[in-house]
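A single protein chain has been removed from this complex, and every other one stays in its place.
And then subunit A:
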Amino acid sequence: MIKKLIPVYENQTPLVVLELIQGHKISEIMSTNVISVTPDITMRDVKKMMKDGGISGMPVVRQRRLIGIISVEDLLNALEDGLMDDSVEKHMSRNPVILEEQMPVSFAIDYFENYSYNRFPVLNENKELVGMLTGRDIIMHMVKVMNREIGRLEEIARYGHHTEIGNVIRRYAVVQNDFKNAGKASSEVKTLLQEHKVDRKVIRAVATAIYELEINQVVHSLGGEIVCRISDHYVEVLARDRGPGIEDIEKALSEGFSTATDWIRSMGFGAGMGLPNVKRVSDDFQIQSSTAGTEIKVTINLPVDNSAEKI
């Protein structure tokens, strides 16, 4: 058994490489604008076609059926023997090794390794010639899919990736001074994101934002609600309360400023870090407030997930 030059069938081959060569069909990568010749033209005509087209081999076709391959080598032989006016049929190689369009690319790689030909004709189910495949086609295709796939892997390595979430809306009522239930919204959303394998850092950002908004409503408002809209690309949190509103929004957003009472502070809240924390972890932060209530809308982007996309 000859040792394979290309080590793609060994156990340690990365899955992504296996998928690249097994998961793509020859039909996706072959050249389809094939220049072919009929068997009755002369070798002189072939010489001109090859020279003009810059090609070194052509399939010979009769009524869409492949009957042979004519190459530069055949041409040189005919030239040497002075047989340039012979028909192609006399000089072509018969019974060429062919590939089928439904075969995976791995077959083609195998063929290039096992035979010395530079190109293979590709046939469809009806044995009709539908394309040609060269090493160049494979290289071009591989570079293209590798580029895409490695970009995707880099993205995942950088941000982590998550499974499909769809569109989820969660609504939580928040009651004034109800410390016991503060954290319900953030904890539930956190669990949901964990189930979808969202990156840990992003989960923390989301949890931080929701928790601070919950606590804010518990501590400062007459009650309100937190609405979380979770999609594959972002988490949007809308915190709406029934008043009494924030007197000075700019001050409320500066670290250390707090209007909390002493007993709230004694519980570890009211350090004046709530809203600044929310703003810091958000990709988008909007706030409006009047005596009728405060509305804060926060968006946190989830890492882009390409895992569903077929490579």
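In this section, contacts are C-beta pairs under 8 Å (C-beta built on N, C-alpha and C of every residue); 3 or more make two chains touch, one makes a residue touch a chain; residues count from 1.
Heads up, the rule we're going with is that contacts and distances are computed from a predicted model.
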Which of "Pyruvate dehydrogenase E1 component subunit alpha", "Raffinose/stachyose/melibiose transport system permease protein", "Iron-sulfur binding hydrogenase" or "Aspartyl/glutamyl-tRNA(Asn/Gln) amidotransferase subunit C" matches, in UniProt, the chain that is not displayed: "Iron-sulfur binding hydrogenase"
Of A:133, A:182, A:198 or A:296, the one touching the omitted chain in the full complex: A:182
Full-complex contact with the absent chain, from A:31, A:87, A:259 or A:277: A:277
Residues in subunit A touching the chain absent from view: 179-180, 182-183, 186-187, 190, 200, 204, 207-208, 211-212, 215, 267-269, 271-274, 277, 280
